[in-house]
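Heads up, one of the protein chains got dropped from this complex, but the rest are sitting where they should.
The block that comes next holds subunit A.
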Amino acid sequence: MFGIIGYSGAGKSTLIRLINLLEKPTSGTITIDGHDLTKLNERQLRKERRNIGMIFQHFNLLWSRTVAENIALPLELTNTKKSQRESRIAELIKMVGLEGKESAYPAQLSGGQKQRVGIARALVNNPKVLLCDEATSALDPKTTDSILSLLSSINQSLGITILLITHEMSVIQKICRRVAVLDQGCIVEEGSVTEVFQHPKQQITKEFIGSSDGDQEQKAMRLRDLAPKRATLVHLSADNPQLLQKNLARLLANTNLSIKVLGTERQDKGNQEKTLLAVEGTIHVMNDAFAAIRSEHAAIEVLNSNE
């Protein structure tokens, strides 16, 4: 499963449409499974396209046809026998989990169900490759997850290569093994998902990764929930952590303050990590201790005061 990520206008859609020649390349070749598609004539290309399934952001179903009829369309194009058609459709309806919706019209389905029809339609000819053009971008997060897990199980059970393009890092993170980052028509970074995530090289890759853990704040909230109820929360940071560490024990030795280290936090995308402490004790003892710490070239910042 290969993911391509890029901002709007980076050329993702063009790239994926080049693969089945919906867009004609001005130069270069496109080779799928040993066949060079750019050298084929119309008829050969149509035949080759049947080995390439495609699903779309806006599903692109025919609203004038029922679910079953939509899935049947690619088979009608090849004049498949009716009995054969029906058994294949039943198989696919089961695979994508749309039992009972066979004779519903697309207008009666939810977004997720429409995309399931799209997936069934794309798979009906047993393609070798499945192209996903922003397949989850029009769906809510929960539906996105269910579609992604469907794609991932199809990838494993049928052994189909899946190529997907998206602008959401989370989609890549969830199901792709390899990723390429596309910027202004060029692949600027490529590799296994874990590798690219851990050591992003390009600025644009870092931006995408940054946007995916946009739940920094949520993480911070969880840390704070660990604190005892009446504790005072402080941020502790120092220019010279070693020196602070050496002196901290001494500074706090005779204070009978109860101190609990909750974790580290990073604020406002700054690079400096601050240690989050929960402190319990009487207020003037606490203030004295903080003053002593500040005198050791460390910063201490009270986040809440429980008075």
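Observations on the model:
Here is the rule we go by: contacts are C-beta pairs under 8 Å (C-beta built on N, C-alpha and C of every residue); 3 or more make two chains touch, one makes a residue touch a chain; residues count from 1.
The criterion applied here is as follows: contacts and distances are computed from a predicted model.
According to its UniProt record, the chain left out of view corresponds to "Methionine ABC transporter permease" among "Methionine ABC transporter permease", "Transmembrane protein", "Aromatic ring hydroxylase" or "ATP-binding cassette domain-containing protein". From the options A:35, A:65, A:128 or A:178, the residue with contact to the chain not on display is A:65. Within the entire complex, the positions of subunit A that touch the omitted partner chain are 20, 22, 45-50, 52, 54, 56, 58, 60-65, 73-74, 76-78, 105-107, 121, 125, 131.
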